[in-house]
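Just one protein chain is left out here, and the rest sit where they should.
The block that comes next holds chain A.
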Amino acid sequence: MNVQTKLDLLEDMLELEQGSLEMTCKLESLESWDSLAAISLIALVDEHFEKRLTGAMIKEFKTVQDIIDFME
């Protein structure tokens, strides 16, 4: 999956406009990045990447780049 598709998935999940998310974007600066978003992300990587993401791993994510890097 290319980076753009991954960004699209994240934008869709966070209910953001297409193209609004940048790789350097700090997660804590996003209003919609909260505990419910964390749960959505766990489901998203499970469904699209068949990867297991724990709560502890999510806490280590600082930027959009960190999430994209995990999506493989």
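Just so we're on the same page, a residue touches a chain if its C-beta (ideal position, glycine included) is under 8 Å from a C-beta of that chain, and two chains touch if they have at least 3 such contacts; residues count from 1.
Throughout what follows, contacts and distances are computed from a predicted model.
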| item | value |
| --- | --- |
| Listed names "ABC transporter ATP-binding protein", "TIGR02587 family membrane protein", "3-oxoacyl-[acyl-carrier-protein] synthase-3" or "Dihydropyrimidine dehydrogenase", with the criterion being the UniProt name of the chain not displayed | "3-oxoacyl-[acyl-carrier-protein] synthase-3" |
| Touching residues on chain A - with respect to the absent chain | 34-36, 38-40, 42-43, 46-47, 52-55, 58 |
